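Below is one structure; the comments refer to it alone.
Missing here: one protein chain of the complex. Every other protein chain is in place.
Right, chain A next:
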Amino acid sequence: MTRVLRTTALLVRSGFRQQTTYRLALLAGISTNSVFGIIRAAIALATVASAGAAVGGYDARTAAAFVWWGQALLGTINLWGFSLVADRVRSGDIAVDFLRPVNPMLVYLAGDVGRAGVGLVARAIPTLAIGALLFDLAWPPGMPSAALGLLSILLAVVVAFLGAFSLNLSALWFTEIRGLRLAWMVVGGVLCGLYLPLPWFPGWVQSVASCTPFPSMLQHPLDILSGRIAGADAVSAVVSQLFWVLVLTVVGQWVLARGRRRVEVQGG
């Protein structure tokens, strides 16, 4: 068990160190995220102001915090997925992953958590600082909420990774998955709360969203970190994230096993 933890820790560190190679990209990310943060926060504040009261549970300060945490975490949580695994399927390099005495999902997950760590330290914190300078943001009401918020970020990273991982593995069947990835980005973008907080959507959209892992990828941590939900509500949001981690782990392992079998039977 300690060996597994050590391996995982090393892989997380490797993901972290790989990501730090791209320093210019970090800087570009911060400025882009901040510019859109200003625009989005202005729109959200105008919405709340014209309503004259809190909208869907968001007052001016929580709405601004929702927007800025969202912008800040764009470089941390992999909302738009990745193509690394699909690329390795296409090139045949996936065979190398299958030849290691370790579960490929763990290898990639650990690497992604490390990558997310860089996003959190080097992108989220500066972006959030800019937001806090320019706008009046709400903060989590107390340490338990803040701690729960951090945990929620980690779970969001894992949920987003697991979804994208299964999607990538579907390349074993479809070879070309750009269409699927696009659908994932468009549908996920709406249902995770990236464009607007989910409570601002009609009830039926919220019902659909609650049957998907997408709110666990952004809406939940943003709600906790902006202080819109706390206490039992925050705990239940984290529990729902845990539920999706479990579901997507099972799905990912199933797809992985089926994919491996497909490679075994049909050839690489």
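Here are some notes:
Simple rule for what comes next: a residue touches a chain if its C-beta (ideal position, glycine included) is under 8 Å from a C-beta of that chain, and two chains touch if they have at least 3 such contacts; residues count from 1.
Here is the rule we use: contacts and distances are computed from a predicted model.
Think of the chain that is not pictured: of "Xanthine dehydrogenase family protein subunit M", "FAD binding domain-containing protein", "NAD(P)/FAD-dependent oxidoreductase" or "ABC transporter related protein", UniProt labels it "ABC transporter related protein".
In the complete complex, the hidden chain is touched by one of A:R6, A:R23 or A:R178, namely A:R6. In the complete assembly, the contact with the undisplayed chain comes from A:A95, out of A:A49, A:A95, A:A183 or A:V239. In the full complex, chain A makes contact with the omitted chain through residues 3, 6-7, 10-11, 14, 17-18, 21, 91-93, 95-96, 98-102, 107, 261, 263-268.
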